[in-house]
Structure formats: C-alpha cells, structure tokens
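Structure first, commentary second.
A single protein chain has been removed from this complex, and every other one stays in its place.
As written, the chain order gives the labels A, B, C and D, with residue 1 at the start of each chain.
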Amino acid sequence: ALHAKETVKIVFIGPLTGGNAALGLGGRNSADLAVQLHNADAKAKYTFDMVKLDDQCKPDIGVQVATKAGADNGIIAGVTHYCSAVAIATVDTYHKFGLPVIVWGAVLPAITYGNDYPEIHRVNGTMINQNEVNAKLVTGLGYKTWVIIHDTTDYGKGHDEYFTKFLTQDGGKILADFGVGADQQDFTAILTKVKELNPDVVYFGGLTPIGVRLRSQMDKLGIKSQFEGTSGIVSDSYIQALGPLAEGTIAFIDGAPIDKLPGGKFFLDQYAAHKYGEPPEAYGPYAFVAANLIMDAIEKVGPNRKAVTAELAKTKDHQSIVGPITFDAHGQNVVPIVTAYVVQDGKWVVWGDSDYAKGKRKLAGGK
Amino acid sequence: MRVPLEADVRAPARASDLPVAALGIAAVAAWLWAFLVTDRVAILGALLAVAAIAFVLAQRSAVAKRYGLALARRPRMGVAFAAIGVLAVAAALHDQPYPLLMLCTVMLFVVACIGLDIQTGYCGIVNFAGAAFFGTGAYTAAVLAKQGVPHLFGIVCGAIVAALVGSLLILPVLRTRGYYAALVTIAFGILFSTFLEVNNALGGPQGLKLPGIDLFGWRFNRDVDIGGASASFYVNYVVLALALALGAYVFSRRVDRSWIGLTFDAVRLDETAAAAFGIGIARAKIIAFTLGNFLCGLAGAVYAMMQGFIAPNNFTFGESLILVSILILGGIGNPLGIVPAALIIIVVPQKLQFIQEYRFLLYGILVVLILLFRPEGLLPRPVRRYFPAPR
Amino acid sequence: MSASLAVEGLFAGYDRADVLMDVSIAARTGEITCILGSNGSGKTTLVRSILGLTPPRRGRILFDDADIGGLPTHRVIGLGIACIPEGRKVFPKLTIEENLRLGAYREADDDTIRERLRDVYRVFPRLEERTTQLAGTMSGGEQAMLSIGRGLMAGPRMLLIDEPSLGLSPRFVAQNFDVIRRVNEQGVTVLLVEQNAHQTLAIAHRGYVLSQGRVVAQGTAAELRNNEEVRRAYFG
Amino acid sequence: MDPGVLAQYAFNGLMLGVIYAMVAVGFTLFFGVLDVIQFAHGDVVMAGAFVALATYLALHGLGVAVPGLVVIVVACAAALAMALLGALIARYLVLPLRAAPAFNTLLITLMLGSILRELVRLFYPNGSNPQPFPRLLPTASVNLGNFTLRLDTTILLVVGLATIFVVNLVVRRTRLGLAIRAVAQDSETARVMGIDFQRIVLVTFAIGSALAGIAGVVYGLYYNEVNFDIGLLLGVIGFSAAVVGGLGSIYGAIIGGFLFAALQTIGSVALPVSSAYNNVFAFAVVIILMTWKPTGLIAEPTSERV
Partner (left out) sequence: MTQPRQSTASVVAPLLACHGLTMRFGGLLALDALDLSVASGEILGLIGPNGSGKTTFFNVLTGLYRPSAGRVEFGGRDIIGASPQQVCRAGIARTFQRSRLCLPLTVFDNVMIGNHLRLDHRVSFNVLRRGALRRQYDECVEAARSLAATFNPRLSSRLFEAAAALDMIDRRRVEICRALVNAPRLLLLDEPSAGMTRGETRELMDDILQIRAARGELTIVIIEHEMNVIERMTERCVVLNYGEKIAEGPFRVVASDPAVQEAYLGQAVAEA
C-alpha cells in the first residue's frame, strides 16, 4: 500500500493476571496474532490497533474495563471475556454503549440467551452441548456409575447442572456430587470418599489447575476410575503437569478439532512463529476467530459500531479454524460440532482417531 | 503533613483563609481531573511525580502549612470546597463515563473504609471482613430491589442488615483482641463468600443482576440533560457517592472529635485503665463495630446498584484485604488519608492496564515503595482537636 | 579487670532538641560515680547515650580509652558494660530465671552462670522463692529486685545503674546500696544515677549534678554533700 | 465406617496437618520475634517449591540422577534460598517498618506476596500454568484393606514432623530461643542485655522461611504439582492455625495446623450437603473456638498486671 491506511481500534478483554491468567494470556496472544496477520495483509483497508485490558476475572473490574472500552468511541468492537461471571456482568454495559462484542471463552448460556442485546455474540459453545455429547459418549462406553466433582464457580456449577441432567437422561447413575473451592489444594478427603464409593467414572467440571490436582491425588490414593473433564482442562498444561498420569483422560470441547480444519495448522504454525511466551490454550483459537470476525466485519462495513453489530448478526456458515460459525438470534454460535478428546501418548487426540476408540487401548475403570 | 500545632489552630480564622483554601482545592481538583482522564504513560508518571513532590513540599513548606491551617480552622469550608471540587471534576468529565465510574468507585470505597477506620483506627477492632459487610449491603439491596422495594429504603436496609449481621460476631469480637480478633473476622469473611458461592438461594456463583437506582422517580441509569448538554448517567452516582462520602467523613470526624472518640481511644490504648474510670468497654466496641459495618453496608448497597451486577467473588477475602490496604496506606485513624490511598489502590492498577500482565507486579512494587518512604501511611493521625477555632 | 569511662563534650537528644549539652564526666576505674539531678535533667539520656541507645550527636565516649560513641548497643555491652535500666524493664512474659539468664546472655559458661544465679538468689531470696513466676506478674518492688539481679548476672567490668531503688521498700533500699558497694568493692566501676542523694553520696566516691542537660556541679562525694545548691535541692 | 477408610482419612489429614503446621510455625516465629504478621509467608512456601523445582530441572539437565542425592540437594537449595529470602524480607521490609503500627507490616508483606506470585507467574517458564513436580521418593505402597500406605507419603510425614521438631528444639533449648522471646517483648532492653537485635531478627526470619522452603518441597513431593497461586490460601490457613493454636507458642502452631486439617477433613467427609461447605464449616468452628478461647488453644499465661 502506498498511502497510509486508517487505523481502527478494537479491544481484547480477558484475565491477564491472577489464577486464570494462563487462559487469558493464551486468548490475548491469539487475538493479537489475528491482528498482526491482518495488518500484514496488504489488501486490507484498515490497520487494526488492539487495546488489551485485564478484567482479573472479577465482575466489578470487568464492568470497569467494559465501561472504559465502551465509552471510548474510537473502539469499534471487542473480543471479550473468558470468565462467565465477568461476561454476564458486563452485557448491560456493552448494550448501553452499543459496543458489539464477541465472547471468546465464557460458557455460561445466559450470556447470550439471558438477554436480547444485539451487541453480544459468542463464538464458543455454551456448556450445554458439550455435556449432552459427553453423557451420550460415556454411557455408550458402558460405564454405569459416576462421581461428579466440580468447582463452585459459575463454570463448575453450570457443568455440574447440565451434565447431571443429560447423564440421568442417558441412564447413568450419580453416586455423589462434590463442590470444591476454586483455590483448594487438598482433595484427599473427598477422594477417599470417592474411593469408597468406587465409581466407574470421576467427572470433573472445572479448570486445569484443579483438574491436575484431582487427577494426581486420585493416583496417590489408588483410585482406578476413569477420569473425564470439561473444556476447562483441554490444555497442554494439563498434560504437561501430569505427565503419564494424563493418559486416558477424556474431555470435550464445543467446536471442531482445530488441527483438522483448514487454517488450523496455519494458526498453530503462525502462533509458534510469533514466539509468544505462553501457549494458546484451549480457547485461544476462539479469540483468534472472534478477532477475525470483527476485523472482517469492519473491513466490510467500516468502523461503525452499529454497522458492525448489524454485520455480525448476518454471520452464517463462516468458515473458521474452529468450524463454521453461525450466529442465532441471540448472537450465539450454533455450534454444530462437539469434539471429544482423549489424552494419548502425551497429546490430546480426537476421540474417534484414538487407539481407545479403536479398541487398541483400554480406558480405566475396567471398561 | 505536619500536625498543626494547637496554638496555630486555635488562632482565629483569617480572612485570607478562604482564597488560600480555594486555591488549594482548585489545584487538587485539577490534578484529580488529569489523573482520571489520562491514558498516557508519560502523563501518568508526571502526575504521580507531581503528587509526590507536592506531598514532600507539603511537609516542609510554609505555604502548605498555611493551607492546612486554613482548612483546619474552617472545617465546614473545607467540606464545602471539597464538594465543589469534586463536582467541578465531574462536570469537566460529564461525557466520559469511565473516569466518572472510577470516581464513584473511589468515593464508595472511601465510605466503606471510613467505616473500617472507626472500628480499627479509633476503637482498635481489626476488621478483615470488610468485604463481607460490604457484600451484605450489596446483596440486601439486590434482594430488596428484586422485591420491588423502594430503592432508598433498600439501600438503608442494606446498611442496617450489615450492622445486624455484624452483631453475630459481637461476642467473639468482644472477647478477642489484636490478631485473635483479626482471625475471627478473617474466618467470617471467608465463610461469608464461600457461603454465597455454594448456596444457590442468592444466585450462587453466577451472582445477581440489579436495576439502577431509582430515587422518587429519578432514574440514575439514564443519561442526564443539563442545559442541552448530555451528561453520562454516572453523574447521578457521583452526586450520590459524593454526598455519602462527605457525610461519612463529617460523621467520622464528629465521632472522633467528641467524647465518643475519646472513649474509643481509651479502649484502644488501655482497656484496664479505661475500665477503672468507668468506661464501658463492651459498649464502646459495639458502637464502633456497628457504626463501621453500617457504613460498609451502605457503601456496598450503592456500589451494587451502580454496578448493576454482583457476584460472590466481588466480596472475598481478597477484597477485604483491599479495604484494609486502603486503610493502612492512608494512615490508620485518619479519614482524610483514605482518599489518596483509595486513589492509589483502586485507580492506579487500572491506570497500569497498558502494561497488561505486568501491572500487578509494578503496582505491588509501588505500594511497597510508598510504605518504605512513609511507614506510618500517607497521612498519619493528627492529635485530636474537638473544635476548630472560634470564629 | 576494672575499667574507666569518660564522656567528653557530649550532645545528645531526641527528635529536635538536644537534651544533653556539652556534658563531660568521668567514671574512674574502680570507683562509684554518681549522677544527681532533678527530673528531666537528662540523666537517663546520658546512660542511653553511653549504651548507644540514643547515639551521641557530638562529643566522645571513651571506655578504657577506646571511643565507643555510636557503637551498636550489643557491642557496647560486649565490652563488659552492663546496665540496670530505668523503670526496671523486666521481660514480662519470661520467668524470673529466664530474665536472670538473659542478664548473662554474653556469658557462655554454664557453671559461671549457675554460680552467679546463686549469688543473686542469696541477695534476693524473694527471687529464689519464685523462679518460675512470670516477671510481669511480680509486684513493682519485686521487679526492681529482678532488674538489679539481672544486672549483676552479667558479671561486668562496669555497671550503669539508673534509679535502682525506685519502688523498693526502705529495707531493700538500704540493702540495695549495700549490694552496689559490695559489687564495687569487687572491682566493678559503677556509674550510679539516683534520686536518693543521701544514701547515694554515702557510698559514692565522686559525683556530678546535672541540671537541664548540663553539668552544674561536680566533685568528690564530700564536696557535693557540702555544696549549697545540692543541699537545697536534695536534702531540704 | 470401614476402619481402612478411616485410617486413610486420618493419614491424609495428618499429612495435610504437617504442611499447615510447618507454615504456622513460621508465623509463630515471626510473631514471636517482632510481633508482626508476615503475610507473604504462604508465597514463600510457593517460592520454595519453585526453587526446588528449578534446582531439580537443573540437576536433571546436568545428568545427576542419584535419587536420594537429588532429593537432598533440592530440599537444601529450597531451604537455603528461602532462608536468604526471609532474611532479606526482614532486613528490607519488616525492620524499616518497626516504628510504624504493626498492621503496616501486614500491608507491605501482603504486597510482597503478590509481587512474589507475579514474579513466578511472569518469569518462570510457563509460570501461569500448574507445573509438574517430580516424584523423587520411592513410591512403594502397602494395601491394608481400604488403606493405602505409601512409602513416599510416610517419608514426607516423618520429615515434616522432624523439621518442626528440630526448629522447636532450637527455639526452646538454645540461647537463641530465649533471645527471640526477649527481643519480641522489649527489643531495647534485649539490646541492653547484649543481644544483637538485628541478627536475631534476621536469623529468626531465616529459620522460619527455611522451614517454609522445606514445606514447599514437601508440598511439591506430596501433590506432585505446584502452582504460582497456592500461597495465599496456604498463608491464610497457616496464619489461622497459628492464631487458633495461640500465637507465640510453637506447640500452639502445631496443634492449630493439625486442627485445621482435621476440620477440613471432617468437613469434607461428614457434611451431608456438599463438601463445598467444608471451609464454611472449618471457619465457623474457628470462630466458635476463638469465642471460647480468646487467646488460642494454648493460651499465653497472663503476664500483664496492674
């Protein structure tokens, strides 16, 4: 380009400090990657400048930064929030300021379905779908009894609720249901109880740090049950922190397996090439996609919040590295796919492709 | 700030007090405005440097002493000017919601911390459950607003319920002292937030939504039109928060500068001697604890309605620590110190957003440095004066 | 083993003002030197300066001809100086015996410590009756005994004593002066600060009178006893 | 209940209690010497664990693989590094605030805690994520019914108890202990007794922090995982344990530590509703205990008089 392009500001918001920082940083890097790649594209009309804000995973701070972004008329749209409590707290703010945002990680259904705000969109799935698929798959494997452990945040509690619902429908039996604190270290007391109950499967609704602790303490106590989790543990650090113990863990994510989709490998390669300090984690690709959706919309209709909002609403069958994106009336991506993963030889492998599905290896719990 | 000598303060007010104080307030207001709006690293640094230099000068120079005296001799004028200053800042910021929101947040935290100061600074009851009482106010207001109770009533109820919940702790608080009392409140704070989280009755971890304040038909969440210019709806909250902050300040000053304040001091410094002269230890502690929790609850109720959303993890032990930090940084026992301390603890981390994940590191270092330079806090407690000079 | 102490042109004080102004005194080897002076004249400040608790602003403090001004307190003590501080200053949450042992903190030999303990108990049998009582619960006078005993435990070359008989009953006051004399006779140089001019001058070799931070009179005990001003202030 | 399961609960509770007690003893020591609360203490535990981890990785990189040796080197590195850190904290953060109200120390160490946490998170490779901690102890185990007794856990339990015991001996039986207590009560008079005040403070902080370093290693070896943010909760629980037990008494800290572990275990096991209430339960019991014994379970004898 010979003449200077107009610069447009967009915002990324996520937890950059504190306990959930790993995921927040992965999201930020991925969104940043999207912007970098876009800016490197000579054909693009605009250069994008991404403001990055930290919501600390706290609702009140979230409202503050949302106000900051919303009140800044230079900012056209946002890639916002990993934590559900923050995302739900800020929807009013975005609506008030008319700032179109795409949620890139929070999974609470009410974020999109609890209101009619045209500004709010979400690329990742809600926790509903993955639990439905989850329950189907594992009951299909012949497991009969479960113990549910979930953290007491909105994330864990939501998963607990939906998984319980679907599992009971599918005929699974829940022997016990434990809530644990999000910063709890020691689970031996609970796990001793689990050992006594001797379930076929231990289901965990929560994020990687506790997932790691639970899995490793299960081993310590000699619990032989199968371990399965939610999207919160689908991360490299889960495997890295557990080593061989991670083997055989099942988990689900709303979306397509990234390395299978066109562009997925490109994303991973570029991510590596840009030498970010932290891995993208499970939700990085969503932040990447959200940022791209926004930039594409702006390229198309110009830097105008209303127009972008309208443009985003039209998103249908948009091909992305997490699969096709279609926003329903609530701005929710109607995710057609839920991918099941299992850890095999130190990698998250799509269930269907794994030795476990093929019967070459056996999961725990004797099935 | 050097403590004005009694003799200086007792000297009658001078005619020149007025312009001196006005000038001072104007300078502070200008600084505050710049601090709230700036987004630029360089300006932020410059502002902090200016504040630090002004602070050092204030301890040394005659001009600053003169200024301090002018206010000390005419406390009402000081309050009025502070109100004018904040309103002027709000007017200048009328179309910038974010700085206004920060201003409100700071003022509401000031109210809560003044409450804690009455407990800790005056009476010596250490309270590490500030966020729990703040949260009690918030949740009460939320629940009552849902029931359609008039908002003013709901807010007042929030404060009262916070004080009542505090009375659950009265017995252990009366029996323990120092770190032991601190543990009681820590335990209560953790218990409170865990309880909110695991219990679904109050929204559980997902929290509750609240409407904006509606006072006698005046809807706070609607942008205001003032003579054609449209101002952010946060201006409403600024006015309310300012009224509360000034009210709490005047209240705590009056409490301190009275026989009650003296009683609190006696209880804090030497319970045995206090008892020997007939001072009811339990009564003093109950009053201080209840008043403090009341203010925390009040601030919490308004804060919740301003935010429009509350969740348990806004009221955890970490948040209590933030309240206590403001108190300590300001200088325990001096309600005036709370204001700059709240600005530092609440606004500075947000101003550091540009360094993203490094901001808490820098912020922590900043606070440590401040404490090393001012171990007693920004504004240590002055010697008590019951009344300003005669006019 | 005895030692001498000389203070030359000492200025010391707290915060803003100087409390001591150009104070010069000498405690000669093997003597009892007393410091008299009304309340607030700076006697305690002098003791604190020597100990390094209130470091001198100007002037020199010579102990055995070595300048100890500004040395940290524990080093000063290490040179063989011990102190019975004003206001007793016992460690309230420690037992009597622990308090006494702390007096001999710089003494490593256990036998010596035990021997000194025995000596102290001989002087103050009340302490021996109560070895495990917490010092804080003792009566005022008992604490004074403990403080004196603790000072003796150090086995010092020089002893600084600041108003030791405060709160002691008449009988123990007399006994206390007796103890000081005996300690001195064993060769310990003593610097004694006291309000009780009568008995102090009876055992001291020489003395100084401080007033408002300055030395206003000095001389042998006999000279001071006959000094008109001293008579008026302390014996009238 | 099945005796094996019961034994399992008790054993796990004990292990948890040892870790808490090790942290609580540090709090008690600091309180004992300076009347202050070092709120970053939990983060020192975390830092200790990370030093141990880094040392292990370095040794691993160098190809040192003698199991026993590695454990000892790793533990020593953590203890020494934390001792140094503790002394630095005392020298540059705690002592300068001596004259200020004791609560100001609380704020400065609170901030230090978040600095430590952020440092590890930002500058330890991939520090935002949980890190695997190597299994360096023999993992043999015996099964007695429902009770699994693991050798590594047993070793940790014994080592933890032994370190506490040694620290206790040092503090109770040596002149150092007496000096610590004297300094706490009246630092000026302590100096007049010839005690090097600053040295005692630094040494005490070094000992307490070294203990925290070892606690970090025990933590890592037990859970085989460390995370940058384990410190805050550990700190709060350690503090609570020290206070419930009675500040200033090492036995109090130990009792407090085990009590806390017991409360949490009982809370998780016995509460029918949800184990998420176990903190509610534990802290509610704490409040009741404090009401009953306002100066802790091992109350200081009153030494105050009028």
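Basically, a residue touches a chain if its C-beta (ideal position, glycine included) is under 8 Å from a C-beta of that chain, and two chains touch if they have at least 3 such contacts.
Worth saying up front: this structure is predicted, and the values here are computed from it rather than measured.
When the full complex is examined, the chain removed from view is found to touch B, C, D.
Among B:L100, B:A145 or B:V255, the one in contact with the hidden chain is B:V255. For the chain left out of this panel, the touching residue among C:T112, C:S139, C:Q186 or C:N226 is C:S139.
Subunit C residues in contact with the hidden partner, per the touch definition given at the top, are 38-40, 126, 137-142, 144-145, 163, 166-175, 195, 197-198, 233-236. Subunit D residues in contact with the hidden partner, per the touch definition given at the top, are 305-306.
Not every partner is drawn; the one left out touches subunit B at residues 6, 251, 254-255, 258-260, 262-263, 265-266, 269-270, 272-280, 287, 291, 383-387.
By our rule, only the chains that are shown with their structure count from here on.
The chain pair with more C-beta contacts between its two chains, of C-D and A-D, is A-D. Here the CA centre of subunit A is 38 Å from the CA centre of subunit B. Within subunit C, no positions touching two or more other chains are listed.
Multi-chain contact residues of subunit B (touching two or more other chains) are listed as 194, 197-198, 357, 360. Residue ranges on subunit D touching subunit A, taken from their complex, read 2, 5, 8-9, 12-13, 15-16, 118, 121, 126, 128-132, 141, 143, 146, 148, 150, 153, 222-225, 227, 229-230, 232-234, 264-265, 267-269, 274-276, 278-279. Against subunit D, the residues of subunit C that register as touching in their complex are 51, 53, 72-74, 77-78, 83, 85, 89, 91-94, 98, 101-103, 105-106, 134-137, 150, 154. Interface residues of subunit A, counted against subunit D in their complex, comprise 17-19, 21-22, 25, 152, 177-181, 183-186, 188-190, 192-193, 195-196, 208-209, 212-213, 216-217, 220-222, 235, 237, 240-243, 278-279.
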